[in-house]
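Some chains have been omitted; the remaining ones sit where they do in the full complex.
To keep things simple, chains are lettered A and B as they appear, and every chain counts its residues starting from 1.
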């Protein structure tokens, strides 16, 4: 006996992904973000990347929680689920385990994903279910009109902290790594090319891909990331990390990151003391290195690392679940309910 | 060899009691299986110690297992027991109050040394004073006899100690004239690869039997004839297992994958354990990080087209509340099974209670109506789970299934149903985009279509914000909200047309109607039978559908002079009945974490009939 879903999956398996354009992924709903919100760019880049993935629209699902960012699914012409605050990761986990044939994306915010949804987030990372998680980090609660979030800098003055917040912020990348994530990346709302590249890599990764996107909330936290995204500063403040490449930055590529012991430090490539060969070379397969790089995030005097921190392979939860089922069926035959009911001690009353 | 008399009994209740480590649950289960196969009707109830394995010999470490079996219909595990097997002093102390006057006690004298007595809080040995004079006491040094039976084997003292429950089992098999085969077979499978243990257990079991047969300690043995059960194939089943199997049957009938998202909690965990065994049936179980993730993952799976369920107890239900509201709003099928336990808060986690009914009906923010179904016997849990699934799938709605600790852990014979004869469930996935609207509704059921990801052309978005009628788009329109709130309510109300009418057991009118729900079924049935035998005009209505209720409930209630609603809570169903039907129903409430005791209820009934209440 096959299930209805198996029937469906089989009957539609032959349908090739169409040649889509970005526009095919737009819905007829009015986009309701504030004019100028960084979310628009993320939506655009996602819609741009989708056609390249070769996945039919009907096989794609976007699941979100609650927040400005979580409105995202309404604007993607795929299957979508705008759920409840913080639970998108958990809902998507169930969906993907039930339906490994689907391409499942989670869209969440720094409040949704890191505050109320923190627990599901860390457990998703360690389980390595094949989901793609896009965290729109604007370091603020947008939808509820501007309270500080778990990624807000300490001392932040907001509606709920008129005297300044007291909580030290999470670094989402470190949190993900500390939770044994297999794919951790960071990109910027105002760097469309980079974002597209990262989203593609996230889609390709087997297992949970976590992408933190610095996103400007121009209403409640305008300019939070401008130093990393705006022309006049970004060359000096951001180091793009790439697998196999040394960490170089600066307007004229004149600076690099070297390890002093195990601590990263900025060195000049100009004063003759250090050359490119002395620099730290990124290896996205190395968990230890990923911690070191992510840990640069909150360190003053170091540029902000952007790119893929880690991308390693580990058994994927949903696939392993299917493997267990196949294995059990090989070993014992496909379960037969009638047999099960009469197995063990049963007796007949005449 | 002494001559032994054989007496016939209609029914017996035996309680095995010992340390957590004494294997009383296993002993009880073995006795139960053998008894079931002999054709007796029966009902069992384990009585676990609270939470942790306690140090040996302590009062709080006592584990019990009660079986009530007979040649007539058996409805409850018995308010009291006729025979108590006590492996140590603490077991005696804890369980003595449940023994009927004149009942028998079989004690393991080795469990009454000074240390045991002290741990049990006895200042003097009850076997040595006259405190047990109301009972027939059989003293057997089970420990020593077990050791003797194994003396020529080279096995550890620990193992010898662990086998002594088989000695007790052997004695009881002898006393109630039951064959050893079922247990022997079980041992052979279980210890296939451990011949030493197999041999030891078999020897001890037989030693117990032979000891009873040979010595003069027992003068009588008993026969309990098979019961006249409806013909069919039977097995013994606990409520938790029956729930699990009910879901599996529903998934099979509906041709759906079964997905369970759950977090361990007493006493619901066994459903998770049971379902996790059936990988070869394609069952997917997901042990989530908490109850919220448990239900959320199930909602995700339901969105993906699975028969999705989540199981929990007590505080776990509270945590699922928000997500249940989401399921109501997105109108996805889902069954939430609550194996009720003693509350509030952590309460009495290993005890039974019926105090989550109002929570099931009303415990959500906003108007969030959903069907509530309650099982009333351990084996009936199968049907209840199946029916909950059928309704969830047909009406695209979350359904709450209520069982309780007593039903979940209790067992009784279950007539194995013919799968083909079970009601049909045909969830209809929408398959074509023509005319598809996520919130259009079936004309009769008002169910919205189930359009699952993977179906070309059905891309759509759902969510927890209020939906526009038909399109399912987000809508803040006031009139639409009023409409949708009413549509969701109406959809649930209409289920009343799709469920059987309520049936009164006993006369359809009279002086007193006892209305119950859930796990009190067996007790109430017994009580009402006894009352009718006394010539009293008492009938019994047991509700399996709590929301919506069968269409004829109001009618039935009006046919009785008095309506009494016994519940293991402070009066919950009674509130609903009074509000819905404006009848002056009264409650009978005992909140002790235990099944209702018949005697007290009978007193109450007779007072009412005498007009004293």
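The rule is simple: a contact is a pair of C-beta atoms (placed from the backbone, for glycine too) under 8 Å apart; a residue touches a chain by one contact, two chains touch by 3 or more.
As the structure is a computational prediction, the values presented were derived from the model and not from experiment.
Each chain type appears once in the displayed model; counted over the entire complex in the file, the copy numbers are A x2, B x2.
Everything below uses one rule, namely that only the chains that are shown with their structure count from here on.
Residues 33, 36-37, 39, 182, 186, 226, 229-236, 245, 248-249, 252, 254-257, 259, 261, 278-284, 286, 288-290, 292-293, 296-301, 303-306, 308, 322-323, 325-326, 330, 415-417, 419, 427, 429, 431, 452-465, 473-474 of subunit B are the ones touching subunit A in the complex.
Those residues of subunit A whose C-beta lies close enough to touch subunit B in the complex are 1-5, 8-9, 12, 15, 27, 29, 56-61, 63, 66, 73-74, 77-84, 87, 90-99, 101-102, 119-120, 123, 321, 324-325, 327-329, 331-335, 337-338, 340-342, 344-350.
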